[in-house]
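Following this message is one structure expressed as structure tokens.
Left out: one protein chain. Kept in place: all the others.
Chain naming follows the written order as A, B and C, and within any one chain the residues start at number 1.
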Amino acid sequence: MAVVELLLPSSPEHVRTARLVVVAAARRAGLGDATVDELRLAVGEACARAVGLHRAHAPEQRVAITVTDDPTGLAVAVTDAGPPAGPAVDDVAGGFVDDSGDGGDGAGDEVAPDLSLALLAGLVDDVEVGSADQGTGTTVTLRWPLPPRVPGGPPSTAAAPQ
Amino acid sequence: MAVVELLLPSSPEHVRTARLVVVAAARRAGLGDATVDELRLAVGEACARAVGLHRAHAPEQRVAITVTDDPTGLAVAVTDAGPPAGPAVDDVAGGFVDDSGDGGDGAGDEVAPDLSLALLAGLVDDVEVGSADQGTGTTVTLRWPLPPRVPGGPPSTAAAPQ
Amino acid sequence: MDLSLSTRSESSPAGDRTVVVVGGEIDVYTAPKLREQLIDLVSSGQYHLVVDMEGVEFLDSTGLGVLVGGLKRVRAHEGSLRLVCTQERILKIFRITGLTKVFPIHSSVDEAVAATD
Partner (left out) sequence: MDLSLSTRSESSPAGDRTVVVVGGEIDVYTAPKLREQLIDLVSSGQYHLVVDMEGVEFLDSTGLGVLVGGLKRVRAHEGSLRLVCTQERILKIFRITGLTKVFPIHSSVDEAVAATD
């Protein structure tokens, strides 16, 4: 079980880095191209949500991304430092609330909570939302199963090549 | 000042992820293509060194990569959990010692401490080697200066686009 | 930095159209640039837009939101916003979000420029 951890400043420019890291882990874990595409998008949505929350509630704090892979699958956890969320998946929407404060002149139209939720729901079968360990903030965990390894196929990522 | 932190399992397959993250940060910080190429290679060398040390001394521990960028430049610190090093740059070589334990049958020839040092020295003007905070392990810090920003040029990476 | 934008005018029997060619990644970081571009066009009186997405490598919900915002703006002036996209991975994103029902999606710029329905 390999665990990659990433702490990123909460600004939109860093969301791309999160996508890069998770995609690298997913490829290594053996996920197929189509799944990797979905995962890239879903992780981007989860991170954009966290960045949006931080901008409103905790601009100095960083967003934490943890990628865990084992032979059964890949799990990506995105933890924000926003207000604590309940266990309902609907609370994920909290991060998408228009925080531009422009009072509906239309300039905030790039923040589309329903679009982001629609994407997450459409892309990932296994989404879990819970309070982060520290009691504040929320962890959104996305999971993708891995096909069972074919004997003689690519080596487990746990073993270093030699 | 944006600080990106990355914790990676100490196996060779993860060195590529470190390169990806640092290159993304360097591009954002405004380093030119040629410098980014050098940085990709230098960071890869520093991480490969740390991974080599961990395989010998601390296989379960992760390698820490910290990227700090401010208007003056970009600093990349790679911290291993190997035996403590002295302050001399020469000690960097510690990580490159052939740890394959194959007793000179030639199978270990891919570990080339002098080649790696030659690359680091040739690529990076500012290399600092020090004991890691915890008293064990070594931090190799690589620094690249940034050209002064042109007024009216690309916005500072500290400011979120709006 | 990973978003490229360029615009040009095209004419057809249907009238003048402004083609916006978008390349690279449209995400939470770069989407504001696309939004600005669309706002600028509408502000300068260009209400019939064709957004060529064939060079788009990545599109997230922020990018979708900017396109929806652009559509609202041109519609406020009886205009149109048509997309050109044949990439399956991008089309899928429009389908998942139900936006294939909101945007006319064409398979070539010529087709989009000539469209009137």
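Keep in mind that, in the parts below, contacts are C-beta pairs under 8 Å (C-beta built on N, C-alpha and C of every residue); 3 or more make two chains touch, one makes a residue touch a chain.
Remember, it's a predicted structure, so these values are computed and weren't measured experimentally.
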item: Touch criterion as defined above, residue of B:24, B:48 or B:67 at the omitted chain; value: B:48
item: Which residue of B:2, B:15, B:58 or B:77 touches the chain not shown here; value: B:15
item: Option touching the unshown chain, where B:3, B:75 or B:119 are the choices; value: B:119
item: Positions on chain B contacted by the hidden chain, ascending; value: 12-13, 15-16, 19, 37, 40-41, 44-45, 48, 51, 106, 109-112, 115-116, 118-119, 122-123
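FYI, only the chains that are shown with their structure count from here on.
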item: Approximate Å spacing (C-alpha centroids) for the pair chain A, chain C; value: 27
item: Gap in Å, rounded to a whole number, between the CA centres of chain C and chain B; value: 41
item: Whole-Å gap between the CA centroids of chain A and chain B; value: 26
item: Multi-partner residues of chain C (at least 2 other chains); value: 29, 32
item: Per-residue multi-chain contacts in chain B, two or more chains; value: 28, 161
